[in-house]
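For this view, one protein chain was removed and the others were kept in their places.
Chains here go by letter, A, B and C, matching the order in which they are written, and residues are numbered from 1 within each.
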């Protein structure tokens, strides 16, 4: 165990990596989810199956891919398939265990916005990239992990646009909507981890990052944040985790 | 030109082969259609594109395939694809020029039965193999060639079961049913060729095989056969056609 | 991760009386050894599914394993009819056989819908034919954008999907090449799946046109060299055409068939691998 210094982003990435169990199939988005998944595959989860929406099943990249369609994914995959097939045969039936999502905004029920902020849809203040694979990842993966830095601008009382559904307006909504997966089981942030309350599905602070406080978390969330009685403190990144993570990050330079 | 002896089956095969224009894409069934298509590719239509429902696009077999899934088709194809794709992406949109069909029964509007004969559906006198790819080949190919030996048992007043649609009950039916292709443009038989009447779509004898008579044809058809004023006589198989056809047939022995 | 089992273990564990079972193969890679093992284990009341039931289905039906057949083309390819199949339909011998009949396009789409986790598929099919009148698994549906009417067919999701492939690795990743038919969809649509393979290898070498099924979507792999004969396995052996011819007189005659069954299947044992 190490007391090495680490950033809150590193803690967040390590926390996300630890949430991936060995042997599961994981639908990976680019950025932090991909870093976390590759970290997990190099540490506790060597048999993690990485699936990218570009159509690579079982990619085993020897460096961090720079995009969801990086050539290293195709080169190392068990199989490369077309994009319609990845969504129809692999994601849609619910055969992928874990989906990773980020977003510009999340609300207390784990719904996500990656479409527009401010104004209205036709005349937004900020036009975001849009849905991509997220709505169906959120609907169909057996469980979803959300990874986002906490701030009142991103953890909001009300989304400007619902791009992807977490628990809708609360417990039971997923079933009513016919969504197959369980929904978001964790929101992993720089300050700690939120989990849906078993009764209400409202996101509740259950774990704190080392050094972070409940007060900090409350201030970083735009709704009255529920907190469990005694939030546990996340284990700091181990030396191995940090070393592997930093090595991974260093591979980006030489990537295509 | 040759006056070599030939069988009526050879005439039928050569007639079918001649109906395939160079460069067209042809959906080939096993048996006589496959023989005819391979004959055409070796004679006047070297650029004929052979498509088999097993998923082989552009097969160039060096011998007669023994089944629609013969390995020689995969070995020589431009591309081998799955069976759902061959039907959905290739047949259904109407991008295949010519489809070949045979059957146990055909009626005067070119509808075909390959399902049951006699009795009723639940207790047939003869259970035939069933539909296979035929209904959608009949519906979606730009044009269809039917190849069958003439006899009153097979050229019937009323089908025991409509497996594949030609012109339904007459002109305009294909449009009403939403079928995209033109329908059967020729029925090639041992005694001659029937073509749909431009006004009524009723199959009409337009050509006779060398040596065959209108009277023979009428006797071989279970409905009052219409005949054009002056049926032309099919050109006998040329020496080249016969030689190539017989060479092709001889390849079957060594096939898998 | 797929488990590597012996064929008899795999059938014993995965295939139960009353199951819906698809043994798929399109001329190539037909899972014949698995079919014979089902006969040997005397499964009953199966709903058998296959686009192109041929000899091995004739054998399963003749052995009394099936109560229903869902199919689109049934025959002894290049030879003629399936006489056990006809005897079952026409004379209920040895047991009655219900049929549910489609076209290839319909069946392929039913598997694709099953693999896609959808309850149904849409196609341009069946219009004007007598097929829809004979089955309640063909309905019409209207395009919500154009109003056009199309055919709809329900997904097929077999209890067990069985296919034969050339190779698997020791983790149970499967690779097949050549004509691969509807086999990927069969495995993906099925609740449980068994892949028999020509051989288990240390590593799968990528090949042009290969279809790979990762181990995490395959329930079990069993080594069964020659397991597709009399059909062929590209790269391993060719089609045994004589077998198809020779089947005809056996299939035509109940007594000959029962002799065949007793000597060629029931009293034999698949060599343990």
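Methods note: a residue touches a chain if its C-beta (ideal position, glycine included) is under 8 Å from a C-beta of that chain, and two chains touch if they have at least 3 such contacts.
Bear in mind that the values here come from a model prediction, so they are computed numbers and not experimental data.
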| item | value |
| --- | --- |
| Missing chain: touched chains present in the view | A, B, C |
| Residue, one of C:82, C:123 or C:213, that touches the chain absent here | C:123 |
| Identified contact with the non-displayed chain, of B:58, B:170 or B:210 | B:58 |
| Residue among B:88, B:163, B:189 or B:206 touching the omitted chain | B:88 |
| Of A:15, A:168 or A:222, the one touching the omitted chain in the full complex | A:168 |
| Touching the absent chain when the full complex is considered, from B:16, B:32 or B:49 | B:49 |
| Missing-chain contacts mapped onto chain C | 117-124, 137, 139-141, 143-146, 148, 150, 152, 154, 206-210 |
| Where the unshown chain meets chain A, residue by residue | 30-31, 53-56, 66-71, 73-75, 79-80, 82-84, 87-88, 91-92, 115, 121, 123-124, 127-136, 139-140, 161-165, 168, 173, 177-180, 255-256 |
| Contacts of chain B with the absent chain, listed as residue ranges | 23, 25, 47, 49, 57-58, 78-79, 88-89, 92-95, 140, 180 |
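Operating definition for what follows: only the chains that are shown with their structure count from here on.
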| item | value |
| --- | --- |
| Intersection of the contact lists for chain B and chain C | none |
| Central chain of the complex, centres being mean CA coordinates | C |
| Farthest chain (mean CA position) relative to chain A | B |
| Chain B and chain C, separation of their C-alpha mean positions in angstrom | 28 |
| Whole-Å gap separating chain A and chain C, where each centre is the average of the chain's CA atoms | 40 |
| Per-residue multi-chain contacts in chain A, two or more chains | none |
| Set of chain C residues in contact with two or more other chains | 112, 184-185, 211 |
